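All protein chains of the complex are present and in place, except for one that has been dropped.
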Amino acid sequence: MRFAFTDEQAMIAETATDLFVGEATSERTRAAMADGSGRDVALWDSLSGTGFVGVHMPGDVGGSELGMVELAIIAEAAGRQVAAVPLIATQAALSALHADGRADLIERVLGGQVATLALAGGLAPHGTIADLFLIEQDGGLVVADRDAVDVVAGTTMDQTRPLAQVTLTWAPIATLSAKALDAAKHTGWIAVAADALGGAQACLDRTVEYVKERQQFGQTIGGFQAIKHRLADMMVEIEQARSAVYWAACAVDEGAEDAELALHSAKAFAADAYATCAGAMIQLHGGIGFTWEHDAHLFFKRAQADRTLFGSSAQHREAIAQIIGLGAIAA
Amino acid sequence: MRFAFTDEQAMIAETATDLFVGEATSERTRAAMADGSGRDVALWDSLSGTGFVGVHMPGDVGGSELGMVELAIIAEAAGRQVAAVPLIATQAALSALHADGRADLIERVLGGQVATLALAGGLAPHGTIADLFLIEQDGGLVVADRDAVDVVAGTTMDQTRPLAQVTLTWAPIATLSAKALDAAKHTGWIAVAADALGGAQACLDRTVEYVKERQQFGQTIGGFQAIKHRLADMMVEIEQARSAVYWAACAVDEGAEDAELALHSAKAFAADAYATCAGAMIQLHGGIGFTWEHDAHLFFKRAQADRTLFGSSAQHREAIAQIIGLGAIAA
Amino acid sequence: MKLGFTEAEEAFRVEAATWLTAALSGPFADVRGVTSLVEMPERRREWEKYLAASRWSCIGWPAQYGGRDATLAQQVIFAEEYARAGGPPRLNHLGIELIGPTILAYGSDEQKARFLPAIANGDHIWCQGYSEPGAGSDLGGVRTKAWREGGDWVIEGQKVWTSLAQFCDWIFVIARTDPESVGSKGLSFLLVPMDQDGVTVRNIVQMTGESEFNETFFDAARTDAANILGEPGQGWGVAMALLGFERGVSTLGQQMGFRNELDDLIEAARANGSAGDPVIRQKIAQAEIGLRLMRYGALRMLTASADGGSNPAAFTYKIQWANWRQSLGELAMEVLGQAGEISDAHGEYAFSRLPHLFLYSRADTIYGGTNEIQRNIIAERALGLPREARTRAK
Partner (left out) sequence: MKLGFTEAEEAFRVEAATWLTAALSGPFADVRGVTSLVEMPERRREWEKYLAASRWSCIGWPAQYGGRDATLAQQVIFAEEYARAGGPPRLNHLGIELIGPTILAYGSDEQKARFLPAIANGDHIWCQGYSEPGAGSDLGGVRTKAWREGGDWVIEGQKVWTSLAQFCDWIFVIARTDPESVGSKGLSFLLVPMDQDGVTVRNIVQMTGESEFNETFFDAARTDAANILGEPGQGWGVAMALLGFERGVSTLGQQMGFRNELDDLIEAARANGSAGDPVIRQKIAQAEIGLRLMRYGALRMLTASADGGSNPAAFTYKIQWANWRQSLGELAMEVLGQAGEISDAHGEYAFSRLPHLFLYSRADTIYGGTNEIQRNIIAERALGLPREARTRAK
């Protein structure tokens, strides 16, 4: 039992943070938002190049042979910069392909292709630019190329992760098992939760920086107790979210009995914490936080997107209710 | 349209406030708690004597010929002092008796007897000292004397309003209509909501007074923004509760279309606001607020009792969901 | 205490409703149901004039300035019927509800004669120049300055969040006229024409993708020396009095907009089945309660105000509606689910009413005094708690 990063994990965290801080700048993210793709192509190439996309894949198919903890570290760093990359769904898809031993398809993805994942009743993130589509069907997944699906997209609130409605219109290239579907969900939940953790932490850090500088009523507004206490409350949420994300990642890596509970907890708690922190970020920035020009709204919109991607917080809590033995909902 | 007290109503408010402040002192209330009755007999006699118990009854049976607004004014004044009197259920019972024209029974109550009301699935407030029992049954009410009911009481959290389980064991002396049941509920909801409003206001007033005096960290703690803002939030809740209580009272008096909606709103909102304010009162008093010796716990416990008496807040909100057309709960 | 209306008042309701319905299904059918503050500004300016032509533009004002001396009950009824008929947001809201009453209270007879009829008849649309960059809710931190030069005031500085400035003819400006002064002293309340070289308006794009707010720059802008409300250096008092009028009858009109938003949400919940979810039902019921209580809170404020007094509910109104609306936006997204995050707009960043509300309502707890400022006001003015301590400025 040692609930802290190993030296290697700390190094990965540092590398990932440096990469995203250096590349996922506000300017580049906004360019990816403006062109409708939600993908910073150069950043995506960097992620593939450093092995971050396939961090959790075995070495023989070109992966980095690491686990969910490392995947969470990378997703957290991406979330901290609201990076515009199709990372989460691509990594979730890889887990599904790996579960069913589809090395051929894994290699396509690790070669730079974008995969997306549409769970039942949900939209596909980065569906408009995806090359490979994994669609939940009959308790498993079907895998389709772009020419076999109909993609309907509009304007998405979070422009760093455009959503699309995808429908299978032609023959799939593969069918994956229920086990693969589970693997996709598990990776997806951890990645979203880690993205949310990183985003929430960025909301706190940037707001702390702002209130330390901003003068009003003849003083630094960071000296007002109402502001201090709201920031403190953000930290209380974030530290819990951090425990949740890495508990879930460890539980999956170690095959722990409470892994399902951990996954639902992490997804629900971290996404809600992000929404709380992003809302507070706007409030504590005052008028400027509400403008397009300021980055606060990127976090706010991504927080909302994290909340609904791969199941809402309420759905994950209901799953927990069943796991802990509350029985069925009364008619 | 004039949503403010008339001169006569303002006078009643003043008289009621003076009466309760003068008689329902902490000492006398605690004496009524300690003897297990939850009734300050002398105060109850005063209330009967001034016509406050039968404020909403017609003159020919000995009432004051006033309406729900005046009844709310009196209940609010009682709540403000957490007075230990069986007022709410007695007044609700009177409304039921009046709806079915039972002048004989009204006279018994206005002569000083205590009535109680047990709605389906609920406990009877002041059941241990009641003389007349109204019990919901088959969509109406049965009325029984003490010798016709079995009363099971234990220790009640709120000692100003001991609860009892009552069961009819012998022949009732009367059966009342569905209309009478409705009348009892309406009066009961307004009275509880007004009790909660008065209690919440007292929590705010007493806490404001305390934080203006209390010194800590070298200053009056009322100068700390965290404390100021929490008190401000209490006031925001209380002012809404006040609107709710008097909207409901007016709506019933004027036979308005939205009366049902108003009643459920008042009961749910005011009781919740009271619980919030009483919790804040303890917190802002610090350690002393948590002692038996301080009165904060009387408010806190009565707030909890107001929340569950005659239907929980969730039940009242669900009733509103139906009124506003949300249809049935999905299976 | 009485919530109902008299027969005469109900007759007035019929008169107002009949006129409004005719207008909004006839010549102004195109602006009926508009909810955006920035949509169709020219037609809404014509609508102001059309209202004025039948004396419906400012019924609470004295008849001599274009009003009807309407009673409180009549004003309440008109606000309700205006919303029920689908009237669009009033382009001259600030003129009629804020600066008009302030001129009535603080203006000279000449100022009243000059400005009020033009507001009443829709010739002058007004906007507000209070906030500045670096001094959002801190009116005492105003740095825009003005000084006398010949027969004029000359104004230099920058205002921000000047809502709808791009459509306006006049702006009221708080400026520092005593260069030695600090805080709330030494400010003056000036009335400034927008149509001059010294005034430039620049759009601020909001997180919704729209531009309702602006930055307004004053670069040696001028206004006649007579266009000051109150004495030089007494602008703070006038500015505060104006804010008091924000809680007038127009709040009822605002609430009818909220009603429409909640109705949309209920319809969406029924359409996608979430209306059957007990968790959602609880939250919708709570929103319904909150909306109703806003109405009755407003009636308490208005009654007190008609009696020449005030009611404590007035202190709490801003934070109450701002929180209510922000919660409604969050509830809307809970009801809509992920589908609410995608719109059928292509290329353009535009959402339908409920997702738009989710984004827009983040501003509700900020503009017009943040929630934090509102809580300070309640604590200090309504509850009498000590004023804020100050840490040293850096």
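Letters A, B and C name the chains as they come in the text, with residue numbers starting at 1 for each one.
Keep this in mind: contacts are C-beta pairs under 8 Å (C-beta built on N, C-alpha and C of every residue); 3 or more make two chains touch, one makes a residue touch a chain.
Here the structure is a predicted model, which means the values were calculated and not measured.
Among C:G198, C:G233 or C:P386, only C:P386 touches the chain that is left out of the view. From the options B:V166, B:I227 or B:A273, the residue with contact to the unseen chain in the full assembly is B:I227.
Of the residues in chain C, those that touch the hidden partner chain are 277-279, 282, 386-391. For chain A, the list of residues touching the undisplayed chain reads 1-6, 9, 69, 204, 208, 211-212, 219-220, 222-223, 225, 227-229, 231-233, 235-236, 239-240, 242-244, 246-247, 249-251, 254, 256, 258, 261-262, 265, 268-269, 314, 317-318, 320-321, 324-330.
The chain not displayed touches chain B at residues 36, 122-123, 153-159, 163, 165, 215-220, 223-224, 226-227, 279, 282-283, 286-287, 289-293, 296-297, 300-301, 304-305, 308-309, 312, 314.
Here, only the chains that are shown with their structure count from here on.
Annotation: 39 Å between the Cα-based centres of chain A and chain C. For chain C, residues touching at least two other chains, in rising order: 372, 375, 388.
Among the residues of chain B, those in touch with two or more other chains are 225, 229.
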